[in-house]
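Handing you this structure, nothing more for now.
Missing here: one protein chain of the complex. Every other protein chain is in place.
So, chain A:
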Amino acid sequence: MIEQWFPNVDWEKMWEATVQTLYMTSISVIVTFILGILLGLLLFLTSKGQLWENKAAYGITAIIVNVFRSIPFIILIVLLIPFTKALVGTIIGENAALPALIIGAAPFYARMVEIALREIDKGVIEAARAMGASTWTIIRKVLIPESLPALVSGLTVTAIALVGYTAMAGVIGAGGLGNLAFLDGFQRSRTDVTMMATIIILIIVFIIQFIGDTATRKLDKR
């Protein structure tokens, strides 16, 4: 019956595209997570009343984050072409999509990290200081564990946005389900290919949402 509904779908190609999408998403999620945490910590710690309060450092970080967060993703990819070429050596393929995916998503996640850290009770940080904890200990043993559910739910939202970004990147040659839907589906008027690619993307999104929600619930002991 599936053959009947999707006569033009080449299942091997569809599988290959799915793997490419999963590859781009997972690598960019991992790097975004690390960069976002670092940037978010920097934003939080340099903000007013915090351990490294520093107006200049906060201002500069905030501007960089806001600028990269505001550029529409499709334009960001084009703007980053010279950078990508220098870094990856090519502008075609899954790896070439990674710089744009990460630079587009990390500032977005950094803001969520900052918000998550702000939610931590100030008194808990004060208590850790009163116990003689260093800033590094506070980051490792208070800030990250106490904000973990919010960090994970923020990462879920970011990961889902990244699945969407990979599809956009696909249009300009990055591979993956977006690429397949655009070239094989849209340009050759095979609606069933576009539909199938969409269904698979939806399934990926649902799975990410499910894992994220479950993890957040498990981690939250409040």
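Please note the rule applied: a residue touches a chain if its C-beta (ideal position, glycine included) is under 8 Å from a C-beta of that chain, and two chains touch if they have at least 3 such contacts; residues count from 1.
The criterion applied here is as follows: contacts and distances are computed from a predicted model.
S.K.: Considering the UniProt annotation of the chain absent from this complex, which name among "dihydrouracil dehydrogenase (NAD(+))", "Circularly permuted type 2 ATP-grasp protein", "Long-chain fatty acid--CoA ligase" or "Methionine ABC transporter ATP-binding protein" applies?
M.R.: Per the UniProt record, the undisplayed chain of the complex is "Methionine ABC transporter ATP-binding protein".
S.K.: Consider the whole complex, including the chain that is not shown, and state which of A:I27, A:A133 or A:A215 touches that chain.
M.R.: Checking each option in A:I27, A:A133 or A:A215, the one touching the absent chain turns out to be A:A133.
S.K.: What chain A residues would touch the chain not displayed?
M.R.: Touching the missing chain: residues 121, 123-124, 126-134, 137, 141-142, 145-146, 148, 219, 221-222.
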